[in-house]
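Here it is, the structure, as structure tokens.
Apart from one protein chain that is not included, each protein chain of the complex appears where it belongs.
When the chains are written out, they are named A and B in that same order, and each has its own residue count from 1.
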Amino acid sequence: MPFSAAEIAKIIGGEVVGDPATILTGFAPADRAQAGDLTFAENENYFGRAEQSAASAVIVEGSFTSTKKVLIRVSNARIAFAKVLAIFFPEPTFTPGIHPSAVVPATANVDPTAHIGPLGANSQLGEEVNLFPNVTIYARTEIGNRVRIHSGSVIGADGFGYVQDVGMHRKIPQIGNVIIREDVEIGANVTVDRGALGPTIIGKGSKIDNLVQIAHNVVLGEHCLIVSQAGIAGSTKLGSYVVLGGQVGLAGHLKIGNRVQVAAQSGVMHDIPDSQKWIWTPAQPDRQAKRQMIAMQQLPDLLRRVRALEKKLGEEPPK
Amino acid sequence: MPFSAAEIAKIIGGEVVGDPATILTGFAPADRAQAGDLTFAENENYFGRAEQSAASAVIVEGSFTSTKKVLIRVSNARIAFAKVLAIFFPEPTFTPGIHPSAVVPATANVDPTAHIGPLGANSQLGEEVNLFPNVTIYARTEIGNRVRIHSGSVIGADGFGYVQDVGMHRKIPQIGNVIIREDVEIGANVTVDRGALGPTIIGKGSKIDNLVQIAHNVVLGEHCLIVSQAGIAGSTKLGSYVVLGGQVGLAGHLKIGNRVQVAAQSGVMHDIPDSQKWIWTPAQPDRQAKRQMIAMQQLPDLLRRVRALEKKLGEEPPK
Partner (left out) sequence: MPFSAAEIAKIIGGEVVGDPATILTGFAPADRAQAGDLTFAENENYFGRAEQSAASAVIVEGSFTSTKKVLIRVSNARIAFAKVLAIFFPEPTFTPGIHPSAVVPATANVDPTAHIGPLGANSQLGEEVNLFPNVTIYARTEIGNRVRIHSGSVIGADGFGYVQDVGMHRKIPQIGNVIIREDVEIGANVTVDRGALGPTIIGKGSKIDNLVQIAHNVVLGEHCLIVSQAGIAGSTKLGSYVVLGGQVGLAGHLKIGNRVQVAAQSGVMHDIPDSQKWIWTPAQPDRQAKRQMIAMQQLPDLLRRVRALEKKLGEEPPK
């Protein structure tokens, strides 16, 4: 479904700078854009890349000008971005049961109540995959060999992405997918959201316990263990052999090294280098946190001791 | 199904004070009771309202007397209340798929595996509603226009309400419902319980991430963002534009103002005024909490410093 630059501008409330009849056939980030594509530049840096790209037109905010590209100028580029994704990427629909486009090998054991949307182009369900009852697989998910997914888990639902637009939260269409590598096991009632753009990836051999949340564009390395009810916010990347205890929370956009271990219920707000053990909320290296935990036990007594010193030195009691 | 006061008294183990043949056709709180209704008074305050109401009979605990109403006197009014609800509000049954009473507009995209119980009287599923596979909608839920509910979410299950009765937890039938206003999006594997009495409400434009728990009689204002794995306990009311971070917990019966922001993993045990940012467990205003977090990092060193002062002043070391 091609659109002219003028049609797009009308839908997203912008103004064309250049030939309004320019035909646009798709949308892509600058580094993957091809002739006919529309792309998007939030700031000078991105605009430079967009100008160098093969894209035919660029959505811009503010006063950029170009001799190379047709521009569609808008007042808020992120809102325009959300609108334009919805135009170029209409939502794939579910058909009951297994979508006819899904290639399911004879060795896969797919419960008849599992729902499988259209699988990704050039991909198929792996060999010896086990999908238990009431699993839902959204469109374009890729599932490797010997993956097991327990009942109630939902793979590939929309990530939680909105942009504020005059007092309401406008949805940013989530057009990425989920890739699950071989030998992954996913427990019951887990949620793995598909990427906003690009994939959410569960690395080879990783094991995910029940009720875990994996947000959009998270990347899990190989052989990670994610214990029950942990949650990983958007775009955080984990190395390999990472272990997250139960109910751990990781903030978004973090980089967690290889062989990192995070103790149960910790809340991580910073990158963690390889092989460290972190604990507590806000999470810290475990030795440091444990010294604070022990000190905290002595805190009520410390207050008493400081008051005794103050008295001895003739200080007034604190208000 | 009308009952006589005597029949009700027999079922709930009470004694009729007044005409035992009085016919009772329903049960309602005092402020909504009509002639023929039975109502319920736990204390003097409620008893006053019950006497002023149009109800025909009142369940009471203790020594109340009335010249206006038939009383059914019991030893524990809450237990009697639980029993009487079960009599007047038998559980609606599910029928496979979409209940014949549900009015589903042609623009709604309801996956055939979604389950929809009988919808509320005078209500219907809104226009352009999207229910993804394996969604369950319990009876009498009301869903506004353009609502999206992702796979595995359960809307309208029983709230968690019991009353202790001789060593066991007697169920308080949950006879309210869930109302979801327009433009709400609900992620995957979310649970929104129906009200005990009256509705649980998700305000217009609010967005709820995966694995969130919304308990009975919670009210969310408009355009709230509730991030993954947060939980809101019973009867808590949120204003508009509230943001709850991931894994936040709100205690029950709180009042959270407009534009409040609560940081991830915080545990809120108090009301929060408009526009404040709270953090930590137990949650506090963020500046106050951050000063404590920073101070805690210095605590092990502080212990050493206080000991040095004590030494200088000839104090014994603490045991």
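Please note the rule applied: contacts are C-beta pairs under 8 Å (C-beta built on N, C-alpha and C of every residue); 3 or more make two chains touch, one makes a residue touch a chain.
Nothing here was measured: the structure is a model prediction, and the numbers come from that model.
Peer 1: With the full complex in mind, choose from A:145, A:210, A:258 or A:288 the residue touching the hidden chain.
Peer 2: With A:145, A:210, A:258 or A:288 as choices, the missing chain is touched by A:210.
Peer 1: Which of these touches the unseen chain: A:141, A:229, A:261 or A:284?
Peer 2: The single option touching the absent chain is A:229.
Peer 1: Of the residues A:144, A:187 or A:257, I need the one that contacts the missing chain.
Peer 2: Residue touching the absent chain, from the options given: A:187.
Peer 1: If I consider the whole complex, including the chain that's not displayed, which of A:18, A:117 or A:152 touches that chain?
Peer 2: Touches the omitted chain: A:152.
Peer 1: Since one chain isn't shown, list which residues of chain A touch it in the complete complex.
Peer 2: These residues of chain A touch the chain that is not shown: 109, 111-113, 132-134, 148, 150-152, 183, 185, 187-189, 205, 207, 209-211, 223, 225, 227-229, 246-247, 264-265, 280-281, 293, 296-297, 299-300, 302-303, 306, 309-310, 313, 315, 318.
Peer 1: For review purposes, identify every residue of chain B that touches the missing chain, sorted by number.
Peer 2: Given the touch definition above, chain B has residues 93-94, 96, 113, 115, 134, 136, 138, 152-154, 157-158, 160, 162, 167-169, 171, 189, 191, 193, 211, 213, 215, 229, 231, 233, 247, 249, 251, 267, 281-282, 291-292, 294-296, 298-299, 301-302, 305-306, 308-309, 312-313 touching the missing chain.
Just so it is clear, only the chains that are shown with their structure count from here on.
Peer 1: How many angstrom between the C-alpha centroids of chain B and chain A?
Peer 2: About 31 Å separates the centre of chain A from that of chain B.
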